[in-house]
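Every protein chain but one is kept in place in this view of the complex.
Each chain carries a letter (A and B) given by its place in the written order, and its residues are counted from 1.
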Amino acid sequence: MAAKSNLKNMALCLSLVCLICSAVLALVYAVTAEPIKAAEQKALVESINQVLPDGGELSDVATAEFGGQKFDYYVSTADGVPAAYAVKSTTVGFGGPLTLMVGVLPDGTVYNTSVLSHSETPGLGAKCNTDEKFMSQWKGLGADKVIKVTKDGGDIDAITASTITSRAYSLAVSNAVAFVKSIAKAGEE
Amino acid sequence: MSKWSTLTDGFVKNNPTFVLVLGMCPTLATTTSAMNGLEMGLATLFVLVLSNIVISLLAPLVPDKVHIPVYIVVIATFVTVLQFIMQAYTPDAYKTLGLFIPLIVVNCIVLGRAEAFANKHGVLESLLDGIGVGLGFTVSLTVIGIVREILGSGSVFGWKFISGDGILAFVMAPGAFLVLGYLMVLFNKYLKKS
Partner (left out) sequence: MEYIIIIVSAIFVNNIVLSQFLGICPFLGVSNKLSTATGMSGAVCFVITLATLVTYLLNQYLLVPFGLEFLQTIAFILVIAALVQMVEIVLKKISPSLYQALGIFLPLITTNCAVLGVAITVVTKDFTFGAESHMLNLGQAIVYAVATSIGYGLAMVLFAGLREHLALNEVPKSFRGLPIALITVGILALAFLGFSGIV
């Protein structure tokens, strides 16, 4: 049967269990720390590679501020010259924050976009990362295009019945483009 | 109680979802697809088996008045171990299941089996009970996931058999309650012996 429930036993037992468990956890944490970092890094690199042209050397993450928002971005350099930027851009979508990885060339052309996370409605806004037609229009979007949905006078075809999500997406992309233009200019000066 | 019945009770007689009605939160939240339900079930199975084993070993040494916190610490340890393992080796599943992985700690099934079974039985029986109830839970979740995925996305385990979407309400909140409710009716009518 169980040990006696006096204060000494209780305190001893609980402390011992906590100590052993913490030790076990510290061990497992140490062992898995590397693989966890590797897995996260792999996912990040994959999402960046999706939106940047091939070749080029990828920099570490850098952060800069623009228009009151902080952006994390990565620079892909070829021959020592920045060839493209991958920017993490967040806006408020329909169901929650919408985070994109946007690949932008220094002249403001959008190379490609990918969705990092969203809380949009399944079947409607959630199509932002499955609908072929919506996704393909972002590839190589010229710097001359107006990055707004057609309803707002721009050149972007919104997802049917998901104007708010489409607007949020467009805003995230146009923020990223404006950001890149500003750091590209700053780099030139 | 034979070893075989300890193992198989978890499927119908002690089915955690439809009979014991425990672990409702992950049941409703993670069954948006068959795969998600399966993953959640297996994750819970992992914790359930390990904690059953350890608690059945520890039970004679633990003073009665602190047994709940002690069991909880043991369970929390295994849950955290699972978290790290999943984060490192199955990052996609880790992201999908999200908050519900640490919530396995408060999954009434795990603490419930520890209280009701593991602290009164030997290691082998506790292991079998853990496997039985854990598999029962996994099967229940997978079945609910299959139904919700078929109705809501027109696919099974990702294999789509209609183009476009299904009745989306089923992969969202209301669908969870409705599917569980109706499945419970079927379970009561056809499987429950009483």
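Heads up, the rule we're going with is that a contact is a pair of C-beta atoms (placed from the backbone, for glycine too) under 8 Å apart; a residue touches a chain by one contact, two chains touch by 3 or more.
From a predicted model like this one, the values you see are computed outputs, not experimental measurements.
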In the full complex, displayed partners of the excluded chain: A, B
Candidate in contact with the missing chain, chosen from A:N9, A:S76 or A:T121: A:T121
Identified contact with the non-displayed chain, of B:L61, B:L124, B:I162 or B:V185: B:V185
Sole contact to the chain not displayed, among B:S56, B:Q83, B:N119 or B:S153: B:Q83
Hidden-chain contact residue, picked from the options A:A11, A:A26, A:V146 or A:A186: A:A26
Absent-chain interface as seen on chain B, which is shown: 21-22, 24-26, 28-29, 68-69, 72-73, 76-77, 79-80, 83-84, 99, 102-103, 105-108, 111, 169, 172-178, 180-182, 184-186, 188-189
Residue numbers in chain A that touch the chain omitted from display: 18, 21-22, 25-26, 29, 69-70, 90-92, 94-97, 99, 121, 164
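The rule is simple: only the chains that are shown with their structure count from here on.
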Rounded Å distance between chain A and chain B, as computed from the means of their C-alpha atoms: 32
Parts of chain A lying in touch with chain B, wherever the complex brings them together: 1-6, 9-10, 13-14, 17-18, 21, 24-25, 28-29, 32, 35-36, 38-40, 43, 121-123
Chain A-touching residues of chain B, taken from the complex the two chains share: 58-67, 69-70, 73-74, 76-77, 80-81, 84-85, 87-89, 91, 152, 165, 168, 171-172
